[in-house]
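Here we show just some of the chains, and they stay where they sit in the whole.
Lettered A, B and C in written order, each chain numbered from 1.
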Amino acid sequence: MEMETVAPNRTIGGNSRERLLDRFRRVRKTTEWICEPLATEDTIIQTSVECSPTKWQLAHVTWFFETFVLLQHSKGYRAFHSKYNYLFNSYYNTIGDRTPRDLRGLISRPRLQDVWDYRVHVEQAMEQFLKDVSENIFQAVEPIVTLGINHEQQHQELMVTDVKTVLAMNPLRPIYRAREIISQPVCDLHWIGFNEGLYEFGNPPPFQGGGQGVIDFYFDNEGPRHRQYLHKFALAHRLITNGEFKEFIADGGYRNPVLWLSEGFSKGVEQEWNAPKYWERVDGNWCAMTLQGFRPIEDSEPVTHISHFEADAYATWAGVRLPTEFEWELAAKGIPIDGNFLDDGNFHPVSHTLICDPNEESQTKVCATQMFGDAWEWTRSAYLPYPGFTVVGGALGEYNGKFMSNQMVLRGGSCVTPQDHIRATYRNFFPSDARWQFSGIRLAKDL
Amino acid sequence: MEMETVAPNRTIGGNSRERLLDRFRRVRKTTEWICEPLATEDTIIQTSVECSPTKWQLAHVTWFFETFVLLQHSKGYRAFHSKYNYLFNSYYNTIGDRTPRDLRGLISRPRLQDVWDYRVHVEQAMEQFLKDVSENIFQAVEPIVTLGINHEQQHQELMVTDVKTVLAMNPLRPIYRAREIISQPVCDLHWIGFNEGLYEFGNPPPFQGGGQGVIDFYFDNEGPRHRQYLHKFALAHRLITNGEFKEFIADGGYRNPVLWLSEGFSKGVEQEWNAPKYWERVDGNWCAMTLQGFRPIEDSEPVTHISHFEADAYATWAGVRLPTEFEWELAAKGIPIDGNFLDDGNFHPVSHTLICDPNEESQTKVCATQMFGDAWEWTRSAYLPYPGFTVVGGALGEYNGKFMSNQMVLRGGSCVTPQDHIRATYRNFFPSDARWQFSGIRLAKDL
Amino acid sequence: MEMETVAPNRTIGGNSRERLLDRFRRVRKTTEWICEPLATEDTIIQTSVECSPTKWQLAHVTWFFETFVLLQHSKGYRAFHSKYNYLFNSYYNTIGDRTPRDLRGLISRPRLQDVWDYRVHVEQAMEQFLKDVSENIFQAVEPIVTLGINHEQQHQELMVTDVKTVLAMNPLRPIYRAREIISQPVCDLHWIGFNEGLYEFGNPPPFQGGGQGVIDFYFDNEGPRHRQYLHKFALAHRLITNGEFKEFIADGGYRNPVLWLSEGFSKGVEQEWNAPKYWERVDGNWCAMTLQGFRPIEDSEPVTHISHFEADAYATWAGVRLPTEFEWELAAKGIPIDGNFLDDGNFHPVSHTLICDPNEESQTKVCATQMFGDAWEWTRSAYLPYPGFTVVGGALGEYNGKFMSNQMVLRGGSCVTPQDHIRATYRNFFPSDARWQFSGIRLAKDL
């Protein structure tokens, strides 16, 4: 299957049911496309407690629709299997007990085929339900279905990054999808300046009455819209490259505690970090497993698979710092959501040539490249509630708020984020030591 | 496939090549029969570092023949895959590096089908080699092939006990093979007395010149044949039943430290033992996962899935003790190898009615039942070298000797041991806290 | 020794050398006063990696002066002992290798008496040095000596909280210092409102040329002075009491995951939290070890020894939230630094009667009580650098900045903070699960 056939082009026309159904179908198809190259064996394995087997995720995204839409709103719908709620609930305490997270890789049954059958069953029930249901109920479930679609998109990214850990640790070095990636030269780092001032960030509260449609969705943690005062700063016009990161390595960056947050240095010693995740020395040259197989590190590509600790140490080494999430959002506002996404099928960050002319009189943020796609950009902002944030009641209130501790915000999406899932206000978050996501570095500095 | 078709009846006639090939084929077929009911998903999972995935074991038993026979003795044979030695070497340091044992469940590739292809490939090469090879070389490899056959039989038992851990932890309670097991009433425990004296145990050293054939095989740890002095003792005529073990539980046996070896009691507290492995209370009744599915505990069946610590505590509670391995072997000598084995397809210990008349004037060891099959019998003997034991050189010397520390000897085979694999001198061994094997209790006492 | 004799009254007159020496002497004496009731045995023990033995801390605060003042600035001074740098360096990578933190409780030598000898030696050398040194060098070392004094004050608090863990786990329930604490009734919680607006926070950069004296000291992490925009909010006029916290417990607060940050609930389950640290049920009543011995929980006293997770869960249960550090600082500005401190010798939070009249027309922040002393107040702010913050070079740059990850800010000081050590801009920080400090809850809410 070619990715083109499932490319999630934005639907504009049509009524809201059609639009929702269309989006639902396209997102579901993308999930199938992601699973296509995987052997059954690949889909069972959990390499660490943070990662989940593809089979589990596949069932879980279907469980979401079954649990929050069909079982609660579709009269007469009965659960496909009485134990699936226990098996495929991720963390919703309100919904009940569940398989301990670290045991997800020890669950051989249901078989992968059973999970596909479950998927088809729920999908058909969803289609029928969305067509038949009264307008009243539709308006109530539309935001939930939209949430379910976005939830599935989040898992699309995780399916790819999680299965990469499975393939990458395999001595046979299996290829997920072969694809030649052409490298382009990158130019030197330029800085884009921003003035101090009081700015607005985040999104207004979602409409409760159905106005929040497929296109306008955002997560609760992106709001409320509120003010922040920013001091003068500058942002790098592109991501840091592998070539630049190699200099940090060569300069002993991994062994110099003065560059590091104390906790990060300890973690690095404990886990024997001496390069980004997946990098290996072969005959003196850095290589790495990618989803196209094992290959040499390409200097011009953005560095990826680094923790917040490594990003912070690199910035310290470079004499600057990481941006706050608000600095990043200020810069990203108005920039078209363009770049290297899941839809492009590269499954890897690519190099970009500078698109703005550094000799122009005033540099503006239109110069900024790679703001979206390629690699999530670590910020120096802890993942905390915005002023005025409140958790909604019920199970769906367990979605974002309860994770607001000891994680850092990342912005901008990556090469395995669906293009229509990302936006300037989107807040991703991971612990400071997480390395298995496509995460990278954009520098900032005070002016 | 019916088990009957692969029942390993002992071949008597024929020359030694034919006999060896015949045995090779039958054992290989039994492995296939064991794997038949398993889904691909079942074969990938490693529930603990002690257990191995079926897929790994399947590859490993083939690797054994490829490595120790074909690659060393079959001119021109080339390895099926250059990485398989790294992937499927278990613990032979002499053979080289290998996948860390605790990561066996994280290896998705080769696929299960690839492992079957590997199996066929090596099997065909073995057949051809054994037919074509000169008599000279045949005599050299016959003991190695015989070892490989016995090695595969050991893994047949482990495949079943290991995959039981996978199925048993699954909330869907999958059935391996459905089979109704008829319970028979058991009679009271009788004691069979033995006189003190100097006895011979173990086996003579194997012939080096080819005389050691398929039938006469035994492991190096069963020899040399040597003398032990035994004091007067008596042995219980049958295994302890679930019903008897329930009395120990009901009497607070698991909570009374005075009954336990100190290390065993700590282990039990730490791992929350309150019944044999797999037992669960359902509405006040004990039930357990078996390979026939979840069902109530049958009182008349032998208790199984207990550690040495539990067996020892039970014996102490009963006012007696476990036998030494020599006491057991003395009693077992001359008793026909009959009972409930892998070949019977029960995959579970069964109840037996007493076959001797307790009113007869002198009880003799012919009264002893269940000495072979049903459940491995924990002895109070540590697994140590016999007097005069020496490790053979080379990789095959790593087979048994290096495990002679902190393990206890078990005797007699179980319901998943192949019938033609067990004998009176056979020494199995596991750590004192191992519970996932079909292990049970036979009592002994001083006279 | 009476605490009164060492009470750190602020010296106003005198020149800066005299002021510094006076402050140095008084702080050193307070340390001695803290150690007075301890047996040698109490000073050796490390109950967890976070805590340090009193003996170690006693040596470490002296090492600080020896290392950063005497060895670097006092010509001819030689280290008291060549190994003490290895033994008593805490975490300064720039200064060299050191005893692993988790082994501090395994170091029997030097004896406690040796550490006292070390203390006297360095103290005398410091006195002499500060008297004799040229004005030039004095101006250079004054900020370092001031830092050392503040550093020792931080350890005064830690000596008390760390040794409390030693005494509290002892079955003999030893008393640190007997003292009767009189409880006063507390009034209902009132809210003090604050307007939205752009405010300035933190401190200006310290003068490099000696102007930064004893009185005006603050840590690098309190600056630079910068702007933050705050939205409308209200702050509770006092700390939450034990009585109020008991309602949370009685309402099942510890068992209701919906109230908790996900990580906090897991931590609570893992560590079996069901009440604040040190609380024990005795005949149905809550009691706790205090530094005055084991006694019933007094309802009117502020709740203490709770983690950030518990504080956050309590606030969620109460339908409100914790304040940000900026909200707290805004409220604290201008309030006199008055309250229950180390100097008072209570070693425990005490109850306070409301000092403002809730019926007054406009409540103002002068109503706020307990802002300083009693218990550190958890904020919802992660411990991160202020805009424009930079780490200073050299070893002293390792003081604060490198800990800016995965910790939360606490404000206001506690019952074991020296009174002249705390101020409105002071930022304390601990991990979200830390419970052994005197930490408590002040609520905030959006308006």
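Everything that follows uses one rule, which is that contacts are C-beta pairs under 8 Å (C-beta built on N, C-alpha and C of every residue); 3 or more make two chains touch, one makes a residue touch a chain.
Fair warning: this is a prediction, and the values are worked out from it, not measured in the lab.
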item: Number of identical chains in the entire complex, 3 depicted; value: 4
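The rule we apply is simple: only the chains that are shown with their structure count from here on.
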item: Overall pattern in which the protein chains touch one another (line/ring/star/complete/other); value: line
item: Remotest chain, subunit A as reference, centres from CA atoms; value: B
item: Chain centroid nearest the full-protein CA centroid; value: A
item: Subunit B-subunit C separation of Cα centroids, rounded to whole Å; value: 61
item: Subunit C residues counted as touching two or more neighbouring chains; value: none
item: List of subunit C residues in touch with subunit A within their complex; value: 91, 93-94, 198, 226-231, 257-258, 260-264, 308-309, 312, 380-382, 384-385, 387-388, 397-398, 402-406, 432, 446
item: Residues of subunit A that touch subunit B when the two form their complex; value: 39-42, 44-45, 47, 55, 83, 86-87, 99, 103, 105-112, 166-167, 169-172, 174
